[in-house]
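For this depiction, one protein chain was excluded, whereas all remaining protein chains were kept in their positions.
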Amino acid sequence: MNYIKKILVANRGEIAIRIMRTCREMEIKSVAVFSEADRTSLHVRYADEAFYVGKAPSSESYLNVEKIIEVAKQSGADAIHPGYGFLSENARFARRCQEEGIIFIGPSPEVIDQMGDKIKARETMQKAGIPVVPGTEGSVDTEEEALRAIRQIGLPVMIKASAGGGGKGMRLVHNEKDIVSSVRAARSEAKSAFGDDSVYIEKYISSPHHIEFQILGDQHGNAIHLFERECSVQRRHQKMIEETPSPLMTPELREKMGSAAVEAAKAVKYSGAGTIEFLVDDNLNYYFLEMNTRLQVEHPITERVTGIDLVKQQIKIAEGQELSIKQEKLALGGHSIECRIYAEDPDNNFMPSPGKIYKISEPLGLGVRTDGYVYEGYEIPIHYDPMISKLIVWGGTRDEAIRRMRRALYEYKITGVKTSIKYLERIMNTPDFIQGKYDTHFIEKNQEYLLNNGTPEDSDDMVIIAAYIDYLDKINRIQTDNQGFAPAQSRWKKISYINHF
Amino acid sequence: MNYIKKILVANRGEIAIRIMRTCREMEIKSVAVFSEADRTSLHVRYADEAFYVGKAPSSESYLNVEKIIEVAKQSGADAIHPGYGFLSENARFARRCQEEGIIFIGPSPEVIDQMGDKIKARETMQKAGIPVVPGTEGSVDTEEEALRAIRQIGLPVMIKASAGGGGKGMRLVHNEKDIVSSVRAARSEAKSAFGDDSVYIEKYISSPHHIEFQILGDQHGNAIHLFERECSVQRRHQKMIEETPSPLMTPELREKMGSAAVEAAKAVKYSGAGTIEFLVDDNLNYYFLEMNTRLQVEHPITERVTGIDLVKQQIKIAEGQELSIKQEKLALGGHSIECRIYAEDPDNNFMPSPGKIYKISEPLGLGVRTDGYVYEGYEIPIHYDPMISKLIVWGGTRDEAIRRMRRALYEYKITGVKTSIKYLERIMNTPDFIQGKYDTHFIEKNQEYLLNNGTPEDSDDMVIIAAYIDYLDKINRIQTDNQGFAPAQSRWKKISYINHF
Amino acid sequence: MAVEIKINDRLAWVRLVKQNGNLLEVEVDGKIYQVDLLHTQDGTFSIIENGRSYNIELVPQKQPKKYVAHTLYDTFNVEVVDAEARYLINRGSNGVGKDEKTITSPMPGKVVKILVSQGDIIKKGDTAIIISAMKMESEYKAPIDGVVKKVNTKEGETVEGNQILIEIE
Partner (left out) sequence: MAVEIKINDRLAWVRLVKQNGNLLEVEVDGKIYQVDLLHTQDGTFSIIENGRSYNIELVPQKQPKKYVAHTLYDTFNVEVVDAEARYLINRGSNGVGKDEKTITSPMPGKVVKILVSQGDIIKKGDTAIIISAMKMESEYKAPIDGVVKKVNTKEGETVEGNQILIEIE
């Protein structure tokens, strides 16, 4: 067996730290890479080693294949974990690793090519007998071609980047007049995000549920699935909340879709962790949507209900070990929900809110996990994703998990930048969510619940008093005429004697 | 059903917060009480309401029965949760709650009397046919009586406070010449900790394992056990590390001891959460040691392997609900370990180290829970327990749990006071612990592994450089002759342009 | 010393009646509160008023006397209006109407594309500039019909929040 001793993590932020945590538990050394914007980022400080790889824009650093290969060789890393995003689904990168004798923790370049390209993936799935959403057979190269295809499929349609993922380079088109501008925008975003502007077009299924299956395959032809994740709560085609099990799921459907996912993985001799995404309509028809040949952002909820460390499994598979987990031994225990905390302003169309974290307090206690990377005083760079952490809770039942999520969101305080925390708390109090009756239109359908309807508390006067005292404190510190008010000297205002009512 | 709407938590520190977290999940309002030393303590800020109850010494605040009853009535609390320690095993307090029509979240005053007093508990258990450690039948009132009893039982013996718990008022006596001073010391400690100086004497079992069973009983005569906790890693008779399952346990012994624990609970019509502590010798003989009629410090490891929120169960039982958990449905999933983080100096005989927390970073990620209450700038009061937090990890196997605990301890950084963190990390690397071969003498037997043997890293020179730069920074700030060194302006030193190798 | 404090749209009058260490008596719009107040130098407040425990975080803003205040559920814009502040307001330093003739960046980001040049005629609703921040591209449109007076940035440049990018007249 080729045991891995040192892993270069070709990523940043929470996922880089999450991977390094497992490395540490496996006594594997970790190597961080960082761009100019990330010298003080936590992943640099968490790693055993750290190397600079380029300027702030990801195209010059985290997407710089040759520089990262060079650092891997320089540091003596025997493997590279790409995380999600960046180079995680880049077949050329996987191939370069292969050429240099570095283990790429993920599937083979051929499989990335086949599944990572959404057009090829559709073809592969159709051949394997798995239902797909009607759409173009290949990428469309010109705007005229797009127009023709859309007339054939019929509106509404979804335009998607072939190389894409995570909602980038995606546009929904309802009206004919928006076709040209939407194709143009999708291609421009795809180009800057993935360096590839090819897009394809799919029939848009209304009221769809976005449900995905986690799979693991080894190099010996074994594959299993680790149940589903319900990812329908989305804004701007980006996931906000995921949960497992899905409230929509039945044991029969789980069995059927799980088997399809395993078949899909076996069809391409998949090795590593991957995700098969499906659209499910209200009649429980399911369509293959895409395969992600990497770890997903939302993998922790699967870890929580199965008790399996997915990064550890990825590493063991990459070492060539056989899967030790048997499908029939796997059980889905309890209920887990993840909320993604973004630096954004939900009351202003989810506008990103970069800036400096003033203070942060993280929720703790029973059934709560946070995977984050920011700290007090950290300046969130404008160059990358606005996700600053993931809050994952577990409960014995869905009801307990929702209550725990509310409690955890209540405890979670980040100041200095705007975040989605209070918005997520409102989702947890929305009847449709509580009843588990939602599809990907949840956010638009529930606007009235999700608006900030002002103060349920009556604390204005206390805020006024706080600001007043702070003001007195400040003028006291700069003026000489002491008005009998003792200013704060230490973190907690020192008073010779603390009084009590 | 008498649903509880507001709970006064008659405690402080981590356990007060832990209880309030569950209150919040159950939509129950929480009321904090605080002593003079605790105005800025986190439990005061976490609660919905907070009331001052007296001076810093616990006898004048957290043990002040009438004041706490008064606050409960003033705030309209319909129940009181006593946590652990303080009034949690005080029958008089439970009785006063009863008289005032306030629900005491715990067993009846009669059961507290019967089981809380260790001497009565021994008698009860003997009657129920459960083996007990040989010892005095009742408390010993004079030093002469103690001497006689010890001569009869034979050395070594353990002197214990009748009202005690948590290692207070306990003394082990090996030599005849130490008998008098030990009895005196035990009584003095018992008096100041519990207001009751009566002690009793037990035969001391060498190489014992301290194993306890968690039980839950309701007001309808149902009782279950939630498996064992292994608590043998102790210093100064106080637990440092607990784990479940116990490495010593066999399925047969678990069945036998679990049934004994349930029988014991049923024998006294126990309602609430409680713990039956046993001593187990190397031949797997077990002896009843004592019953704790309250929540234990180490309850989270049971919560983690069973998925049951024990505080929620306590509240539901106190409301009069029937236990919804069936013994045969309960399963012990995976492995959980708790490390207690004390403010103390392990390299100097575990001397308490009160003071101000300078910085703190808590471990996060997969399988890690921390229950704490301190924050940066918090001054740990000298009046209470030195435990500042509990670190609980879960793993699919014991090996995974130990590796995760090492990782979590590695991430856990508290500066400003001395803590047991690095010592606990050394325990996680001790062969006897790794192999699960340990008894209550683990600490003394493994001194050579547990000593701070200096630096496994080679970072002296980097520390020197850091101190040097900080020094240059400081003199630059006060001197006028700038030596070309740019001092830190913000949290992270601002440099017009960040360079990289 | 009494001052006025603006909290969102409300203007409140506040005065310290007396202080005994951490116990304060404060009057807010004629209502007297007795509060047990402790705070850190960097704006974490713990206030107990009539048994209720309040946690408030004040985040200082660039302008002195302005805060963003966070309570458990709410965020407030707070401003202390003392004699100096009133003087500045009366002097009219807060220009009105200027916003309508400019395109401003609401957040820091990078200029992807500028679609207009100085002197161009632009119609209300036309996209003038595209800014990218955190992987999202946003189009900014002209607020009025007019002529581009000045373009204050160029493609590829990093811009601050609230920076005026394009002026129209």
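Each chain carries a letter (A, B and C) given by its place in the written order, and its residues are counted from 1.
The rule is simple: a contact is a pair of C-beta atoms (placed from the backbone, for glycine too) under 8 Å apart; a residue touches a chain by one contact, two chains touch by 3 or more.
Note that the coordinates shown come from a computational prediction; the quantities given were computed from them, not determined experimentally.
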Chains in view that touch the one left out, judged over the entire complex: A, B
Of A:10, A:28, A:47 or A:368, the residue in touch with the unshown chain: A:47
Subunit B residues touching the omitted chain (full complex): 168, 185, 188-189, 192-193, 236, 343, 348, 351-355, 358-359, 382-386, 410, 413, 415-416, 422, 454-457, 459-474, 483-486, 488-493, 495-501
Residues in subunit A touching the chain absent from view: 31-32, 39-40, 44-51, 74-75, 377
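Methods note: only the chains that are shown with their structure count from here on.
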Greatest separation from subunit B - chain, by CA centre: C
Where subunit A and subunit C are represented by their mean Cα positions, the distance between them in whole Å: 31
CA centroid of subunit B to CA centroid of subunit C, Å: 47
Contacts with two or more other chains, residues of subunit B listed in rising order: 39-40, 377
Junction residues of subunit C - those touching two or more other chains: 22, 36, 38, 40, 48
